[in-house]
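Removed: one protein chain of the complex. Kept in place: all other protein chains.
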Amino acid sequence: MSASIGSAALTGLLAIPAIGALLLAAIPGYRVSATINAIVCAFTLFCAGLLYSHRPEPSLYLLVDDVNTVFLIVGALVGFTTSVFSAGYIAHELQTKRLRIQDVRFYHAMYQLLMLAMNLALVSNNIGLMWVAIEVATLTTVVMVGIYRTSAALEAAWKYFILGSVGIALALFGTILVYLAAQERLGQGVAAMAWDRLVASSATFDPALLNLSFVFLLLGYGTKVGLAPVHAWLPDAHAEGPTPISAVLSGLLLNVALFALLRFKLIMAGNAAVISPGPMMVAMGLTSLMFAGLMIFRRRDIKRMFAYSSIEHMGIITLAFGLGGPLANFAGLLHMAMHSLTKSAIFFGVGYISQLEGTQRIADIRGLTRSQPLLGWLLVAGVVAIAGLPPFGVFTSEFLLVTSTFARSPWLAIALVTGLAIAFSGLMLRLHELAFGDSGKHHALPAYRLAPMALHLGLVAIAGLYLPPAINAWFRHVASQLG
Amino acid sequence: MPGRSTTSVTPFLLNQFAAYGVGLLLLLAVLGILVSRRSYGSRVIYGSCALVCSALAGVALYALLAPGSGPAAVELPIGLPLGRTQLGFDPLSAAFVVIVNLTTAIVSAYAVGYGRHASEPQRVVPFYPAFIAGMNLVLLAQDAFSFLVGWEFLSLASWALVVSDDRSASNRRAGLVYLIMATGGALTLLLAFGVLAGPEGGYSFDAMRQTAAFGPAAVVLALALLGAGSKAGLVPLHAWLPLAHPAAPSHVSALMSGVMTKVAVYGFIRIVFDLSGPPSWWWSIPVLIVAGITALLGVLYALMEHDLKRLLAYHTVENIGIIFIGLGLALAFEASGLAVAAALALIAAIFHVFNHSLFKSLLFLGAGAVLSATGERDMERLGGLIHRMPITAFTFLVGCIAISALPPFNGFVSEWLTFQAILLSPQLPQWIPRLLVPAVGATLACSAALAAACFVKAFGSTFLGRACAPAAAAANETDRWSLSAMLLLAALCLGAGVVPGFVIDSLAGVSELMVGGQLAVQSDQPWLRIAPIDPARSAYNGLLVFVMIVIAALLTAMIVRRYASHRLRRSHAWDCGFPDLSPSTQYSSSSFAQPIRRVFGSVVFRARERVTMPRPGDTGRAKLRLDVHDTVWEALYDPVIRFVNMAADRLNGIQYLTIRKYLTLVFAALVLLLVIIGTLR
Amino acid sequence: MMHGWQSQLAQLVLVLILAPLLSGVTRKIRSRLLRRRGPSVFQPYRDLLKLIRKEAVVADNASWLFRIAPYVIFATTWVAAALVPTFAAGLTFSAAADVIVIVALLGTARFFLALAGLDVGTSFGGIGSSREMMFASLAEPAMLLVVFTVSLFAGSTQLSSISAYMLGPGVGLNISLALALVALVIVALAENARIPVDNPATHLELTMVHEAMILEYSGRHLAVIEAAASLKLLLYLSLIACIFTPWGTTLAGGGAVAYAVGLGAYVVKLAAFGFGLVVFETAIAKMRVFRVPEFLGMALMLGLLGAILLFVSRVSQ
Partner (left out) sequence: MTPLETDIAHLLAGSMVLVSFLLLYQDRMFALLNIFALHAWVLAFSVAWQAYLQRAPHLYITALIALAFKGVFIPVALHRIVVRLGIHRSIESVVSIGPTMLFGMALVALSIVVMLPVTEAAGAFVREDLAFALSIVLLGLLMMVTRRNAVGQVIGFMSLENGLVLAATGARGMPLVVEISVAFSVLIAFIVIGIFLFRIRERFDSVDVRALDMSRGESA
C-alpha cells in the first residue's frame, strides 16, 4: 500500500514538473503562468512530502531512500517558495522592461524543466541517469542566467557554460571509470550502474579504478558544487542572472551536485583498499571556505557577495561530509538544509533590494533598516543567520561541527574557526554598510511580498532552537548511513 | 511525589522560576517590538524588566542562601539536537544571577525615566529585555550549547543596542568591531568546549566534569583566556570595549560595562575552575601577568581620555584586571592545596565583581544624566554641574570614591581582601609566583592610586570649577526615576562597604564548590568586623570606621560652630590676586592629566608634546601639539587588518581571470590530484 | 585582653593636642638652624585660634563640596591618626583597621583635598591637585610595598601586632627592613609636602603643590585644614616610630607606670624624628617638580626590592 502511494508520488515528482514545463511553454500571459508555476511547485512539494512516509520499491533506474528524501523535500520547499517570490519579482522586471513577455514564458518553462532535472538527479538510482539529469539542470540554468541578454549576463552565462561543460566531461569520465570497475563484478549492462548495487558490492571493486574515478568525479561535480578552485562560474552566474535563479542555484542546484558527490563517496567508503576520499573533500572544503571568506571583503556587488558566501558554506558542508562520522555528517546535513533555506531567503531580500534601489552596487545602498525597516531587519536577520549566530540553525550545525572536529584534529578545527571568523568579518563589514546609516530614500513594499523570506527565516530560527524529534531522528539515521 | 510537602521550595522549583523569568524577558522583547513606538511603551517595558529582574535576583538569593539547594536542573525540550537544554542554579551561577539582576533591576528603573530621551525607542526597547535574557541564560546554562547560545544571543542583542544610533559612523564602527571580536571570542570558547566535550560530544557540564578534558588542559586555559577575556576586556583584547560601551544609550552602557563584562568573568570561572579539572600551579602565571598589565594599562588609558563615557569604559578594563588578579591568585593557591587562601582570593574577586557592577553602573548612569542634561560627553566642555545638578553630583561623587577604593565604601573592601590574599602568597611553594606576586601587588596599588587621580579629574572637570560651555551652564537636574535609582546604587555602595561580612558569608558556598575551601564565618566576628584569616593578622571594620569618621566630622563641625566666627563673605576667587579670568584658564581634564602623562604616558603611549612659542615681539599665538598613540591597537590590530586586506587584494585578482585561465585552474587541479593518486600507493 | 576605652579616648585627644606642637617645634628648630630666632613653639596654636576667629571668605562659585571638604579631610586624618599606636599598642579601635586601612584613609583625605582644589576653578588649584595626585600615584604604591615588607615580617597587617613583633626577639637587622625604612621616609616627606618635594613655607606660585590646593581657603576652613596637615605629619612620624622603634610602647595590660613610660618614650621619639626631619630639610634643596617622580620612583623600587627579597627568602617557613 505504502509502496504504491510512494511510487505514485515518485511519478508525480517527475511527471508534474514535466507537464508544467509543457503547459507553461504554451501559456503566454505571465500572471496566469506565474500562478501555475507556483501551483505546480506546490504539487511537487506535496509529492516530495509524501515520499517522506511512503517509499516506493527501488528500481534499476529510480531509488528513494532516506538520504535523497532529505534533499528532495528541502529542494521542493525552496523551489515552491522561490516560485512564489518569483511571481512578484518577474512582474516588476516586466514593468521595468528588463524582460519581454516571451522571455517570461521561456523562463517559466525552464524553471519547471530545472525542477524536473533536479528531482530526477536526486531520485535516480543509475549514475549515468544522474549525470544526464545534472547536465540538463546545468544547461537550463545556463540559458536562464543569460536571459537578460546584457553583455555581463551573456558573459556570465558563457563562462558558466564552458566551465560547466568541462565539469560535465570530467564527471562523465569518472562515471565511466566507476562502471568499468563495477562491470567486472556486476556484469555488463544497467546493473553495473545501479547505485544501490554499487554500494552493496563496492568492496570487491578494483581500488585503483575507484581512486581514479573519484578524482574526476570530485572535480567534475565539484565544479557544480562551486568548490574552489573550480568555482569560477558561480559568482557571476549568481550575480547576473535573475534573482530567483540565484536563489535556486544556491538553494538547490549546489545541493544536488553535492548529493551526487556524496553518493560516490559512499561507494568509495565501501571499499577498504581505496585512498579515502575524506581528506580530498576536507582539503577542497577548507580551501573554498578560506578563499570565499577573503573574497567577500572586496565585493562591491551585493549578489556576488552572497554568491561567495554560498561557496563558503558549500566548503563547510563538504568539509563536514569529508570528515565523516555521525556528528560531522549530522552537522553537514543540518548545515545543508539550513543554508538552503537561509541563503534563498537572503536572495529573496536581495532581489527586492536591488529592485527598490535600482542597483546591485553595495556602495549605492545605505540604511536599509530606515528606508524599508521590515526588509532591512529581515536582511539583518538573514545575514546574522548565515553568519552562524544563534538563535538560527546554522549556529547549531557549526557548533556541532567545530566541537566534534577539535576532538579529532585540532589544527583543522583551528583553521576552520579562522575561516569562519574571516568570512564573518567580511559579511558584517558589508552588512553595516547596507543596513545602517542614514538613507534619504523611503521605499514602499507591501509586507506580504516578504512572506517567503520571513517563512524561511522563521523555519531556520525554529530549527535552531527546537528540531522536532522526528526530523532529529531522521537526520541522525541519515547521518549514520553517510558513514 | 509522595512524602514531600508541596509548600517547601525545592531547588527544582527555583530553577523553574528562573527559567520562567528568562522566558518572560524574551516575551517582553517581543512585546517591545509592538509597543515601542507608543508613548507609554518604553516605560512599560523598562518597568516590567525591573520587576522581573528583582524577582530573579530574589530567587537566586534564596538559592544561594537556602541550605541544601543543590543543582537539579530544569530540562527543556529545546536546544541541541543531541542533548537537552539544562538550566539551573549552583552557588556560582546563583551568586552571579544575584549580582547581575540586582544591578539590572535598578538600571531598568533608571531607564523608566531616562528612556524618554530616546529619539528612536523602537531601536532600543525591543533589544533591552533580550539583552538581559541573554545574560541570564548564560548564567543559568548547565550545558555548553545553551551557554554559547546565551553568550552569542547576548552579543547580538548588545550589538543591536550599540548600533541603535546608527547615524553616526563612529557608532557603526564600534558595532562592527564589537560584533567581530565578540564572535571571535565565542568561536574560541567553542573550541574550548570542543576540548572539554571530547569526540562523542558530552555537552552537559556534568558530563564535562566527570570525563577528564580531552587534550591538554593548558589549551582550555588559553582558549578560555582568549574567549572570556575578549568579552571581559582583558588587554590586549579590550579594543572593542571603549568603542562599544560609550556608543550605546547610557543605561545600556551601564549594563554592558557594569554587568555584561561580569558574565564573561563568570564564563572564565566556570570553565577554568569548574569544568577543566584541577589546575596546575603555572596556570596562575599567564593570568596574573595579563591581569596586572590590564589593570595598569586600563587606568592609564582612562587618564588619557577626556570623553566621560570612554573614560568610564577604560576603567572597566582596569577593574577587570583587578578581578583577574584575584582569580589568578586563587588558581595559584588552589593548585598548591592552600584551600583557605584560594577561597580568600576567589571571594575577593567575586566581591569586586559585585562592587564594580554597583559603582560602575552608578557612574554610567550619572554620565547619562549629564549627557541628557547637557548633550555633552566631552569633559573639556563641561564643568560646574555641581551647582546645576547637585544630587547627580553627589551620587557621582559616591561612585568616584567607591571606584577609587577609598574607605569606607565597597571598592576598598574588595581591594583590601585582594591585598590580604597577596600577603598570603609567601606560602606558595613555587619560586616564580613568589617573585611575581609582589610585582602584581605593586601594580595593583599603583593602579588604585592612579584610579583616584583619574576620578579626581573626572569629577573635578565635570562637576566642579566653572562651566566651559553654555550647554553645561544651562543644565538642569534629571528626573525622579533616575535620581532615585542613582541614590539607591550609592546607598548600596556604602552598605556593601560598611557591612561586607554578609557578602563574604553568602559567597562561602561558591568558594566551597570552586576551590574546596571556606573562610571563617564573618558574622561571628564582634562588631560586624571582617577578619578573613585571623583577627590578629588583619581585620577591618567598615562600620566602625564609617561611624568614627562621621562622629569626628560632626564633632569638629560642632566645635567650630560653637567657637568660631560665623561670618562668611562671598567674593571673587583669590587665585594669587589674578583678576577673574575666563573659565578657559582653569585646569581642563587633559591639563590635569599632563603630569601623569609625562611620567607614564611617554613610554606607554609614546605621548609627545610639542610647544611652538612665537619669538618675542611676534604676536602669533603659541601652540601646544599633543599626540598620543594607542600602542596596543597599532601593535596588534593594525597588522592583522593589514594582512587580511593584503590577502584579500591578492586573491581578488581571481575574480577577474579569463575563462581560459579558469580552465587552467581546473586543469592544474586535475593534474595535481592525478599526480597524488599516481604517487600514493 | 585590651586596654580600656579610656586610653583610646586619651590617644584621640593626645594626637590632637600634640600635632600643632610638633609643627611648632620643627619650625623653631628649623629657624634656629638657619640662625633665626623664629616664632615660639606654640605659634601654631595661636595661628589656629586667629584663623578660627577670622571671617571666612569663600569664592562666588564655590560649591557645598568646598565647604564640607575641610571637615571630611580633618575627620579622616584624625581617625587615621587615632588608629596608629602612639604611646600604647592594641588599643580598643586598633582591631577595627590595619595599616592598609590607615593608608587608604589618608587617601580619602587627599581625594577630597584635590577636589577642593579644583572646585573654585582657578588655575592654581588645578596645578596643585594634578601634581598632588601625580605624586600620590607613586607614593601610595611605595607605601603599600613598605606595608607588605613589614607585615610579611610580622605576619600581620595590624600595627599593634607589628610593633609587638618588632619588640620580640625574632628581629635582627635586616636588609629588607632597612630598604622599607628608607622608602617610608621618602614617602613621608612627599606626603607631608616637605622639602625636597614641596615647601610648606613657600607661596611662590609655580612651585606650590599643597599650598596651591588650599589657596582659596581662609578663616575657619583654613584652620581645620592646617590642623589636618599637622595631624598628618604627626601620624607619619608615629607610624615610623611604632614600626621601627617600638621601644617603650605600652602593651596591653600595663599599669599607670607603663603608660607614663610609653608616653614619655613617644614624646621623645617624636622630638627626635622632628629634629632629624628638619636637619634633612635644611641640608638639601627643593627639587623641580618633574624630578620628584624619580625621587618617589626610587622609593617604589626600594619597597619592591625589599618585598621581593622577603617573598623569596621566606621559602622554608
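We call the chains A, B and C, going by the order they appear; numbering starts again at 1 in every chain.
Here, a residue touches a chain if its C-beta (ideal position, glycine included) is under 8 Å from a C-beta of that chain, and two chains touch if they have at least 3 such contacts.
The structure presented is a predicted model; accordingly, all values stated were derived computationally and were not measured.
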* Asked: Which visible chains touch the chain that is not shown?
  -> A, B
* Identified contact with the non-displayed chain, of A:Y52, A:F161 or A:F475 -> A:F161
* Structure fact -> Among the options A:L122, A:L209, A:M336 or A:L482, the absent chain makes contact with A:L209
* Asked: In the whole complex, what residues of subunit A lie against the chain that is missing from view?
  -> 128-129, 132, 135, 139, 150-152, 154-155, 158, 161-162, 165-166, 168-169, 172-173, 176-177, 179-181, 183-184, 188-190, 192-193, 206-209, 212, 236, 239-240, 299-301, 304, 359-361, 363
* Asked: For subunit B, which residues touch the unseen chain?
  -> 652-653, 655-661, 663-664, 666-667, 670-671, 674-675, 677-678, 681
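Convention: only the chains that are shown with their structure count from here on.
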* Name the chain whose C-alpha centroid is most distant from the C-alpha centroid of subunit A. => C
* Indicate the whole-number Å distance between the mean C-alpha point of subunit B and the mean C-alpha point of subunit C. => 35
* To do: Between subunit A and subunit C, tell me the centre distance in angstrom, where each centre is the average of that chain's C-alpha atoms.
  => 78
* Asked: Using mean CA coordinates as chain centres, what's the subunit A-subunit B distance in Å?
  -> 44
* Multi-chain contact sites of subunit C, meaning residues that touch two or more partners -> none
* To do: Can you tell me which residues of subunit B touch two or more of the remaining chains?
  => none
* Of all residues in subunit C, those that touch subunit B in their complex -> 52-61, 63-65, 71-72, 74-76, 78-79, 82, 93, 95-98, 100-101, 104-105, 107-108, 110-111, 114-115, 118-127, 129-131, 133-134, 136-141, 144-145, 148, 151-152, 155-158, 161, 203, 205, 215-216, 218-220, 223-224, 289-290, 293, 300, 303-304, 307-308, 310-312, 314-315, 317
* What does subunit B use to touch subunit C in their complex? -> 383-384, 386-387, 390, 393, 397, 401, 404-407, 412, 416, 419-420, 422-423, 425-426, 431, 434-435, 437-439, 441-442, 445-446, 448-450, 452-453, 455-457, 459-461, 464-466, 527, 529, 535-541, 544-545, 548-550, 552-553, 556-557, 560, 563-565, 567-576, 578, 581, 583, 585-587, 591-596, 598-599
* Of subunit A, residues touching subunit B in the complex -> 158-159, 162-163, 166-167, 170, 208, 211-212, 215-216, 218-219, 223, 229-230, 232-233, 235, 275, 280, 291, 294-295, 297-298, 327, 330, 334, 367, 369, 384, 387, 389-391, 395-396, 398-400, 402-408, 410, 413-414, 417, 420-422, 424-425, 428-429, 432, 436-438, 465-467, 472, 475-476
